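A single protein chain has been omitted; all remaining protein chains appear in their positions.
This part shows subunit A:
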Amino acid sequence: PPTHIITVNGKECINFASFNFLGLLENEKVKSTAQASLKKYGVGTCGPRGFYGTFDVHLELEERLAKFMRTEEAIIYSYGFATIASAIPAYSKRGDIVFVDEAACFAIQKGLQASRSNIKLFKHNDMTDLERLLKEQETEDQKNPRKARVTRRFIVVEGLYMNTGDICPLPELIKLKYKYKVRIFLEESLSFGVLGEHGRGVTEHFGINIDDIDLISANMENSLASIGGFCCGRSFIIDHQRLSGQGYCFSASLPPLLAAAAIEALNIMEDNPGIFQTLWAKCEWIHKSLQGISGLKVVGESFSPVLHLQLEESCGSRENDEKLLKRVVDYCMNGGIALTQARYLEKEEKCLPPPSIRLVVTVEQTKQELDRAASLLRKATQSILN
């Protein structure tokens, strides 16, 4: 697994590319629980949840996640990408309206495409733009109140955006939600297990009542070091996905060893809430040390474990930018730091972000390694970009 030290092309490097935020991928307790589960259950479940594919570990994981996030119910999907891509079309159908951020990740875009609803994009983290769109929709609704009564309206945002490393302004969103009567779907793949005092995500970070958010969807593939994803919220909302979530009904369920590993990871998260402070401190440290690198600008919040390094001035074409960044990445790899460029399906993305190097901070990286990464990047940009 892509743990703290990985071998890239035969060279041992420190991993700054995998989303292993809490370092639980090579945790001994998690590994031993997974191995015990493997001996007990075998590997796969050979069926979807509705057809002999439900094990006690699935139900336990759903209960534990619901209790951890302090919601009524949770539902597990067996593939992280499919979680939000199944959750959105389960509620939003043809004729409904979804307001979504421009920087939404690819999974959200595919979910919106599958839902066949009317999509209205608003500028990234721009609440005035969103309010303008909501007001326009309100005037349309007043012209045709009978149609408005049957259209559902949703806002889909991410807690921490993967494409930019920003945080969504959740308190303003809640105000807009109650003012214009829209439902909020929050995608917390990067912020679950990172933000908040106990790792509960962006709602705990802002101190917002979890009942204000209609649906929280998250990936277990980042902090929880498992595979799959979950959605949590009120029972009334989550129960609907048990029959309408296409990724839940028509895919084999999560292998029990991964569900057991996720439960163990949750235990570790609950037992040491101090790791979150450590992670934030490391994020702030690297954010500070990367400021002032000539040629590269740091995009992302100071407490975000995912940072994007974009070129300050583009070379003209995207290809040339990517080649330049590749040279920086290769230089760092020769120095023993494994970085990666953020990859996109260029033709399929709605709003393609500029090419960037994606740097991921984990709890396992020491200060010396962070400093080494920063100095290596400085040297790389000096030699390559100047």
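FYI, a contact is a pair of C-beta atoms (placed from the backbone, for glycine too) under 8 Å apart; a residue touches a chain by one contact, two chains touch by 3 or more; residues count from 1.
The rule we apply is simple: contacts and distances are computed from a predicted model.
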item	value
Protein name (UniProt record) of the chain left out of view, among "ORML2 protein", "Enoyl reductase (ER) domain-containing protein", "Beta-hexosaminidase subunit alpha" or "50S ribosomal protein L20"	"ORML2 protein"
Touching the absent chain when the full complex is considered, from A:11, A:93 or A:318	A:93
Chain not shown: contacting residue from A:11, A:29, A:67 or A:147	A:147
Sole contact to the chain not displayed, among A:45, A:115, A:163 or A:341	A:115
Among A:54, A:244, A:267 or A:340, residue touching the chain not depicted	A:244
Hidden partner chain, residues of subunit A it touches	89, 93-95, 114-117, 146-147, 149-150, 243-244, 246
